[in-house]
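Rest of the complex left out; these chains stay put.
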Amino acid sequence: MHPTRVHDLDFAQLDVGREQRQGLPEVVYGPGKTPAQIRAITAQLLQHNAGPVLVSRVDAETAADVLDDVPGGSYDVTAGLLVWRPAAPNGFALTVVSAGTSDGPVAQEAAAVARAVGLSVTTVNDVGVAGLQRVLRVQEQLRDSDAVVVVAGMEGALASVVGGLVGCPVIAVPVSTGYGASLAGVTALLAMHASCAAGITVVNIDSGFGAAMAAHRLAWARSRRT
Amino acid sequence: MHPTRVHDLDFAQLDVGREQRQGLPEVVYGPGKTPAQIRAITAQLLQHNAGPVLVSRVDAETAADVLDDVPGGSYDVTAGLLVWRPAAPNGFALTVVSAGTSDGPVAQEAAAVARAVGLSVTTVNDVGVAGLQRVLRVQEQLRDSDAVVVVAGMEGALASVVGGLVGCPVIAVPVSTGYGASLAGVTALLAMHASCAAGITVVNIDSGFGAAMAAHRLAWARSRRT
């Protein structure tokens, strides 16, 4: 197990070898951690790693508290994301499309995380399939992307439509918007898996973060070959 | 309860007043009934009613057996439908669109039942959203319909797309095709309900019959006013 360095904080075992082993930045999941824990973790990651350090789903108050103690970071309030040492742009063209205005925060998380790890991100909002011309008029832009992240709640049909328009990788993010039969995103997740468009992949409900990291894997793998 | 005539066959209580009360033909659900029961029921319905008599989901052998005994009917093998005294065409233009070739039998049931009760049916097959141009090139035909039945399994996204193209009533039929996350049609049913297109209505999984009867209600209600 080649870079197996672990830094022990007692309440947490930091996998400080992941950056070298996998090319993946460390992303700390904020909920359930105290500001003190977040401060301790980020300070250690900044010391033992060289790349970007991110904390996701942090509210403004915690963010301010942490930034006071661990300077040099920035906070994106819509995405709830803290970032230190963002990566330099690597030229990978990612488009994040969302179906409705209520899918905005998840799309924002995807875009912000992706930018922090070096991708070149374009966002296209509110192009749900009930008004098909909205997605059709951006289809060339979608086709020119290296990958497309599709963020959609309700029935998630935008993923199938985009999957049929482009040949590049499509990463679908089901969103927990909608009510009743939406079942808090489970319907969109199942529908995206049952999609008639071939080769679509899916990440967890509301996981803009997961989609961005999946896109990062694409970019990282490509960068090794070229 | 205005026409409340019931004909008692012991194992069944025939609602022979429904035709007069609701303008609805009697449709016998075949599964679970013996040929003898189907023969007895249809003979009585033909005697006590004046309009079409239908038996759905009947296999070829049972159909032949029943037709021997209750002459004058015809059998549609793909739809599994027995029909006596089909209604005269009433000019209501119904289009039945299906997303994939495996949705065929359900679309066929919808079309055959609708024709038997007097609707003018056009069918459009295999226009799933993974190749969007297929549905777009028939959009004018869809817009000219009095109602559209959308038959789709997998993620059922065609219902949302059609719902966004036409202003007339859209009746969506989820189909139990697909595997895994399709959950035998439950995913399509939920997705159609969570659709971002306004005013779509949904019937039971695989119920081409239900969609046709819903369309018949539209035609019947209109015919009363004009």
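In order of appearance the chains are A and B, and numbering begins at 1 in each one.
Operating definition for what follows: a residue touches a chain if its C-beta (ideal position, glycine included) is under 8 Å from a C-beta of that chain, and two chains touch if they have at least 3 such contacts.
None of these values were measured; they are calculated from a predicted model.
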Item to complete: Quick one: how many copies does the complete complex have, if 2 are shown in place?
Response: 8
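We adopt the following convention: only the chains that are shown with their structure count from here on.
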Discussion item. Taking the mean of the C-alpha atoms as each chain's centre, how many Å separate chain A from chain B?
Written reply: 44
Item to complete: Would you mind writing out the residues of chain A in touch with chain B in their complex?
Response: 99-100, 128-132, 136, 154-157, 160-161, 163-165, 178, 180-183, 187-198
